[in-house]
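Remarks on the structure that follows.
Every protein chain except one is present and positioned as in the full complex.
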Amino acid sequence: MLLAQSSWMEVEDYLKHSDSIVIPIGSIEQHGPNGLLGTDAICPEVIAHKAATLTQMLVGPTFSVGCAQHHLAFAGTITLRPSTMIASILDWTASLQRHGFERIYWLNGHGGNVATVNAAFAESYAQRSFSGEQQATELLHKLQNWWQFESVATLCKQLYPVGDGQHATASEVSVTYAAYPEAQKQVTMEPKIAPTGTITHADDYRRQFPDGRIGSDPSQSSEQDGKQIIQTAAEAVAADFERFAKS
Amino acid sequence: MLLAQSSWMEVEDYLKHSDSIVIPIGSIEQHGPNGLLGTDAICPEVIAHKAATLTQMLVGPTFSVGCAQHHLAFAGTITLRPSTMIASILDWTASLQRHGFERIYWLNGHGGNVATVNAAFAESYAQRSFSGEQQATELLHKLQNWWQFESVATLCKQLYPVGDGQHATASEVSVTYAAYPEAQKQVTMEPKIAPTGTITHADDYRRQFPDGRIGSDPSQSSEQDGKQIIQTAAEAVAADFERFAKS
Amino acid sequence: MLLAQSSWMEVEDYLKHSDSIVIPIGSIEQHGPNGLLGTDAICPEVIAHKAATLTQMLVGPTFSVGCAQHHLAFAGTITLRPSTMIASILDWTASLQRHGFERIYWLNGHGGNVATVNAAFAESYAQRSFSGEQQATELLHKLQNWWQFESVATLCKQLYPVGDGQHATASEVSVTYAAYPEAQKQVTMEPKIAPTGTITHADDYRRQFPDGRIGSDPSQSSEQDGKQIIQTAAEAVAADFERFAKS
Amino acid sequence: MLLAQSSWMEVEDYLKHSDSIVIPIGSIEQHGPNGLLGTDAICPEVIAHKAATLTQMLVGPTFSVGCAQHHLAFAGTITLRPSTMIASILDWTASLQRHGFERIYWLNGHGGNVATVNAAFAESYAQRSFSGEQQATELLHKLQNWWQFESVATLCKQLYPVGDGQHATASEVSVTYAAYPEAQKQVTMEPKIAPTGTITHADDYRRQFPDGRIGSDPSQSSEQDGKQIIQTAAEAVAADFERFAKS
Amino acid sequence: MLLAQSSWMEVEDYLKHSDSIVIPIGSIEQHGPNGLLGTDAICPEVIAHKAATLTQMLVGPTFSVGCAQHHLAFAGTITLRPSTMIASILDWTASLQRHGFERIYWLNGHGGNVATVNAAFAESYAQRSFSGEQQATELLHKLQNWWQFESVATLCKQLYPVGDGQHATASEVSVTYAAYPEAQKQVTMEPKIAPTGTITHADDYRRQFPDGRIGSDPSQSSEQDGKQIIQTAAEAVAADFERFAKS
Partner (left out) sequence: MLLAQSSWMEVEDYLKHSDSIVIPIGSIEQHGPNGLLGTDAICPEVIAHKAATLTQMLVGPTFSVGCAQHHLAFAGTITLRPSTMIASILDWTASLQRHGFERIYWLNGHGGNVATVNAAFAESYAQRSFSGEQQATELLHKLQNWWQFESVATLCKQLYPVGDGQHATASEVSVTYAAYPEAQKQVTMEPKIAPTGTITHADDYRRQFPDGRIGSDPSQSSEQDGKQIIQTAAEAVAADFERFAKS
């Protein structure tokens, strides 16, 4: 069940038997020569939407722009400052709490979001922790990177024993190719496997990783692989969300 | 051309002959008994995507959650506080400026965004206005409500002479039905045409407008009408963007 | 009754039979060659003070500096950033609510304030909308531009059939001349009627509108006209405030 | 010369031979049984306006609402939070700097503003101090309480050897009576001289000082005294501003 | 009793018979040629720790970095902007209130903190003052500069009849030498007594006070003097805290 395509009455009905929701959260940032700028938003979105066909699950709108300052030297990247992202997550959370949601499952598509999202959780919990009063509700956040389920990691390792990489990975590019086959791009990678290193600001990033990739060879990506990964990840999300919703 | 489905190299190429971009901007908020929570984000998004097939135009990701505090008494609504929305728009703008975009065309789907988006423009311009220094670039924002093109208003008036309304309008619901036919909902409206009034906070809104609609009868909406509206609006956007890009 | 010239005991008495207050809100910004920098604050202030002689009405202090970033290329202009203005309006509102005021009527003198003031209202209402709890009070904001009452618009049209304009209007300059006759300035306008256009940042504004006026010929202004406008506007405000106070 | 009653061209002329400006800064807060809520804004305003007749001096608009949280238990008091006041002072300062003002003389009417105004100065200077770069201009702030000139203090002591007090002082009430004779109020004070104590939050303030006064007997106040104080203070301000403008 | 060296159970016990705590608050900033960068944090810390041996008193962690923007032209200085310092003091206060502390005694080592700390107190009190509701607790802040106790001032005057000064004073340097004898530095002062003046931003400060001192000759400082000052100040703090805790 997709919140954006539901009416408020349908969401009100959903809330009668569940107080849990999934929010795909991503980033709009360069993903190398053949990867889409929307990769990190598309992956959790398409996986969550598929998962919603496997179990009773409400999927909220995708939080699409995240923390990507380090990619700003590549055209098309859009970022929030961490402080803006924290304020936004607090507003989304306050909105959802108003309706009775107490468990928010953030399905994440971007490693660079992890620190700021966890800081936002702490900011969110702090509002309650400062107050010593007994409270009726129990807000619970969970952040889950889609590529870190064991089943997904195993599949990706099997599909790409070499060059799955750290950024613009073969696996995430495959997921987006399955989602938007018409957006596939044929680009020769040079070098075949990109270098690795550490991330600071945008100019330093571009100097180290001239075409944007880190450690990956996404010329291996394919629509077919993407379908497989989506299916495996969606099953993992569905099962994990069921556990979370009962916790 | 859709930014989220492009690579950074493709955006870099686009920037060689254009410094303009369209950002669909909406809201996630109740739209009455048969309207989708995502209506205000879906409408500008689908219209912009269609417009991008009519002229050379880069469409950025949809800014989907906006100012909807007055709808919070209806399940599923998500809002930013105006101050958070201003901070977010500034970050999107700073990101786009980094790449050389100087003209940002915000195609808006939600009347409740207008004040805050214009405040954000003023905040954005103020950074430059406080500085007396000569600057190389000329950032220009434009906010355009999709339903306010003359051709679109005329068509909607013709399709729905009575009961197009102010919120959860027949025309916007039609646009979403054309975009997501499977999400159409059959609901009897009671009263047929909703009451009208002024908007303050969420509790007052629900008291005045018990099912969420203002002045509308969206039971008139249809996928067929939506297609027509999308086509007409997309043509208007394409032409207006061309003028803007040359201004 | 003017708050600034009342004692707290007098305001406490007023609150026994009314929970409504008028706040004149303006801007300090250039108003062309013969207009006063304080025009937009002076107009609503003088009109509200006059209105307070016509009906029972408490007029608070004038919120004098508003959103004027686009006028910063002209000496003397002072502006708040929209985010600062929102924070200030929230503090004024919280102060007035503390005393039991539930209806705040902002009588506005500056078109450039409208977006930000409405954003501030949304920010103010959002505090309540996020909370699902029943609340004892019903804060209500109203923003009214003094020149948009029908009677006022008609009078101004009659006084200045040509060249009332959009900024540094003949009518507002007349109001300030009636308020401060000693501040009248004789300046030859060149061209007689100023150009029109759209507003972005300060440098662009000055380029388009070299002497600050938009579409106006305020050499027509006179103290006598101003007195008439003040009287008409004050009557409109008094009647409108009475309706608002009872709403 | 009053900024609010000048045109931008007149201010531009002023800037050719001076880069200094006076900003009266006050508060809207209870001032006991016979004192005006606007006292702390009225006093520096009327003194500065008088001073402007004695020397070449530009007086900006009055910053009328300041730090008055401790008076909120008395009807009519309006306050900014200190953080909002700091943001506002930064915006006023940035606006004035844009025009070439480098010396801002804040003539203060409220002891409760002193801490926050000085914090705002530090915030303003910090922007420059963090940057190691050479800068063309030399922003200089000065905060001056009008009652702390030696000549003024001596006069007030002589006029009110007993019961001038700390808040709602006999001398400040006199100044406002000279400014607005029609607003004079006859109230019997009980006790004649109010108690003294320390200031924390609003409820504690009202408990300690039930009618709002601290240590004062403002039933001694008179229009005549006010005129004398205004004259003496204006002379002191004029002389001090001349020194400041040359520093 | 030192909070940082206590367990939570020990603090819980302390709270059974006291709701008061001391927070030493300082600055990290240059203190001339022979003074330590940590002087303003070390002085209140060592005095408070000594005072805690004289009476029952809980000493919290030292708030070590304060408002020192004016010292940034000297290497090693670290500052918060006033707005950041206010936010930090609010968080410390909210934390302490959560545990039941209602009286917070800030023992200050830096004159430059006074304005901002008092602004923070007002911000803290304002949260309560805006609310008209009865509240169970009575938060009380007190700011005390360690050098302003009469006994301490008398002793310092006696030890350094000439050249104690205003910044990098002989007395504060002595206190740090008593605390960290191994950090004593022998530097010839030139001129022997530093100049005096007013403080604005960092570049102006360095121009006026080339070696960082204001009005002082800290070559007079000694470990022996420091011990005496610490003892006298600790006694004054112990007695004053006892009064405060009972107030």
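Letters A, B, C, D and E mark the chains in the order given here, with residues in each chain numbered from 1 onward.
Criterion: contacts are C-beta pairs under 8 Å (C-beta built on N, C-alpha and C of every residue); 3 or more make two chains touch, one makes a residue touch a chain.
Source: prediction; values computed, not measured.
In the entire assembly, the chain absent from the figure touches the shown chains A, B, D, E. Remark: the omitted chain is touched by one listed residue; of E:Leu72, E:Ala120, E:Cys156 or E:Ile199 this is E:Leu72. When the whole complex is considered, the residue among A:Leu3, A:Ala73 or A:Ala245 that touches the unshown chain is A:Ala73. Counting the whole complex, the residues of chain D in touch with the unshown chain are 129-132. Mapped onto chain E, the footprint of the missing chain covers residues 3-12, 15, 28, 30-38, 41-42, 60-62, 64-65, 72, 74-81, 83-84, 87-88, 90-92, 95-96, 98-100, 180, 183, 185, 187, 212. One chain is missing from the display, and on chain A it is touched by residues 67, 69-70, 72-73, 79, 81-83, 86-87, 112, 114-120, 122-123, 125-126, 128-130, 132, 135, 138-141, 200-204.
FYI, only the chains that are shown with their structure count from here on.
Contact with chain B and chain E alike is made by A, C, D. By count of C-beta pairs in contact, B-C exceeds the other of the chain pairs B-C and A-C. In summary, the pair chain D and chain E forms a contact in which both copies contribute largely the same residue numbers, shared numbers making up over half of all those used.
In chain A, the residues touching two or more other chains are 95, 98. Taken as a contact graph, the chains fit none of the simple arrangements: neither line, ring, star nor complete graph.
Chains touching one another form the pairs A-B, A-C, A-E, B-C, B-D, C-D, C-E, D-E.
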